[in-house]
Structure formats: structure tokens, C-alpha cells
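Structure first, commentary second.
Omission of a single protein chain aside, the complex is shown with its protein chains in their original locations.
Then we have chain A:
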Amino acid sequence: HDSSNKRGLKAQLRKLIPCSGGRRASARTQNSVEDELELSAVRHRPEGLEQLEAQTRFTRKELQVLYRGFKNECPSGVVNEDTFKDIYSQFFPQGDASTYAHFLFNAFDTDHNGSVSFEDFVMGLSILLRGSVQEKLNWAFNLYDINKDGYITKEEMLDIMKAIYDMMGKCTYPILKEEAPRQHVEIFFQKMDKNKDGVVTIDEFIDCCQNDENIMRSMQLFENVI
């Protein structure tokens, strides 16, 4: 990438001076232009339908529908974070969904390469929609654990909470107070942090959630989304 940049710059300088070097430079600029095009148009083709069928719990038809929607919005086959934020923000017009979308993106981008391919997307959805309660809770824990170290600290939880409250926006009834996220985090930690060590581990989390009826019921809420 650096070398192509240097090439481009030299070529442009040479173009300014109207002399014989011009024609050679233009050929080289052509090459550099093509290189740049190559880099920008990253194409990603997903694995075959059969493999995805095996790896996820979706049927063939469902995968087809999902892929059509995915490809329509992202013709290049991958979602980068900005597009992801854009799409997610469209569902929450009143507030600012970009922070939460950032966390979501990280949760979906399991190989942490900065883009969500169709496989990542579909795997995530498979867990969320067709997975067992254990798997779903695992996924949620992964979402909250921002630095993926296996512990949810109060700061991480506060970030997540603030992001969720941001999505609500300003026009709420009753008016959202400044310390609402913090209070919510306190309640959460009171519930979840059994040994009061200031962090929530995955076992604490899963145990606590399994004992909570509300949470159990709400986990089943989106079974029939697809």
C-alpha cells in the first residue's frame, strides 16, 4: 500500500511537467489506479450453502432469505463497522445507537478482523435464534465483556448500559436522568455478583440468569423471528 502511494505521488508530479516522461508515467499511474481499485473492492464469497446449513441451525430456504437481505445491503459481501452502525441506527431513529452497534459489531465479529462476513452474521443469528438458553446467555456475556477477558467489570457494564440508554434518546417519558445507567448497573451487580468481588464471571452470570424467571422468559421471546 505504501509503495503504491509513492508511485502515485511520483506519477502525479511527473504529469505536471510536460515532457517525454509523461507517457511512461501515465502507464504507471494506470497500474497504481488498478491496484487501488483492487484493494477497495474486497469481495467476499461465503462458503457453500451446504456447509452453512451444517454449521448453523437454519434451513436452506432461511439461509437464502438471509443472504438475499444481507447481500442487498452490503453488495461486497462483508459489513464493515460503519455500515453496521448505519443499518442498526435506522431502527432507532430517536436515539444514538452507534455505541451499542459498536459493541454488537464486536460481538458478531468473532475473528476480530474488522468486518462481519456472512458466515459470522449467520452464526451469530443461529445462536441467538435457534440456540439453547445456555448458548444465548454465553453470547450475552460475550457481548458485555468488552475486552473479552472473561470478567464483566463495573466499568464495562456501565459502558454497555450507557450505550443502551443512549439508544433511547432524549425524548422519553419520564425524562431519563443522568445517573440512571449507573443505578441500573448497581442493581445488576447486586443481582449478579454473588461473591461481591466487583466482577461478574460467566458462571455467576449464567447461574443468576437461570434462576431469574423474567430473564428466562424473555430469552425465548425472539424464537420465531425468521
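Going forward, a contact is a pair of C-beta atoms (placed from the backbone, for glycine too) under 8 Å apart; a residue touches a chain by one contact, two chains touch by 3 or more; residues count from 1.
Please note the rule applied: contacts and distances are computed from a predicted model.
Of the names listed as "Dynein light chain roadblock", "Hemoglobin beta embryonic-1.1", "Potassium voltage-gated channel subfamily D member 3" or "Eukaryotic translation initiation factor 3 subunit H", the one that matches the UniProt record for the absent chain is "Potassium voltage-gated channel subfamily D member 3". Contacts to the hidden chain, counted on chain A, fall at residues 61, 65-66, 68-70, 72-73, 87-88, 90-91, 103-104, 107, 121, 124-125, 128-129, 136-137, 139-140, 143-144, 157, 160-161, 164, 184, 187-188, 205, 209, 214-215, 217-219, 221-222, 224-226.
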